[in-house]
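Apart from one protein chain that is not included, each protein chain of the complex appears where it belongs.
Right, chain A next:
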Amino acid sequence: MATQPASMRPLARLNPLLRHARACNQRRSFLSITPEDIRKHKPLPGFSSLTSPRQPVKVIPTFPPRPAPKHTCPDPVAFIEATQLAQLDPTGARTRLFAKYNSEGAKVGDVLLVRLKNGDPFAGVCINIRRRGVDTAVLLRGQLTRVGVEMWYKIYSPNVEGIEVVQRMQKRARRAKLYYLRQPRHDRGSVENVVRQYMKTRAALGVGTERRKEAGLKQKKSKGKKKQVAPAA
């Protein structure tokens, strides 16, 4: 018997063909859709607007930032203070005198003498050093007319001509702020004698004679109106 052409085969012979096609489809579903599939895909007429690819997002040009002053000068406050200090304390002596890690410098508990441009010199026990850059100040406790007086002096103020350590504390103070010296039982009282002694020694050594004379004269002249010193510096 001659073989029949494919079209003439009975319908039942289609079953294996369909089975094969199904299997192919199934296998295909496991595979991911490739971009080529999408490209080949033709939408049904009338539905093109739903399936058409989106317009690419318009790129908005952005401009690079300019160099920022905060990079060239990250700490303007420190910069301003440094320029100030360069004028007020060009040698850096005042800074060194009150530097925290300078073992030779002034410490709390020392007796300090502050000479002023306009006003009497003031001597007292330093009970506080407030370190704030250009605003650094010391609190001195002394006596005027046998009354305890405390004075703040900004160490970089142009009014402050000089600060001298008259007497160092015997033992290092174990506090940063010696406010206990305000209590009567701890009060050091007048430092006048200590300062006079210091002046004498200095005169003997011949150091700063002119200055001492000036200071001495001022002291004598204005004994009666010492209270005017208060608002200075």
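Things worth noting here:
Quick note on the criterion: a residue touches a chain if its C-beta (ideal position, glycine included) is under 8 Å from a C-beta of that chain, and two chains touch if they have at least 3 such contacts; residues count from 1.
By our rule, contacts and distances are computed from a predicted model.
A chain of this complex does not appear here, and its UniProt-recorded name among "cyclin-dependent kinase", "Postreplication repair E3 ubiquitin-protein ligase RAD18", "FA complementation group C" or "Large ribosomal subunit protein uL3m" is "Large ribosomal subunit protein uL3m". Of the listed residues A:15, A:55, A:72 or A:145, the one in contact with the hidden chain in the full complex is A:72. When the missing chain is restored to the complex, the residue among A:128, A:143 or A:157 that touches it is A:157.
Along chain A, the points of touch with the absent chain fall at residues 60-66, 68-70, 72-73, 75-77, 79-81, 84, 87-88, 117-118, 133-135, 154, 156-159, 233.
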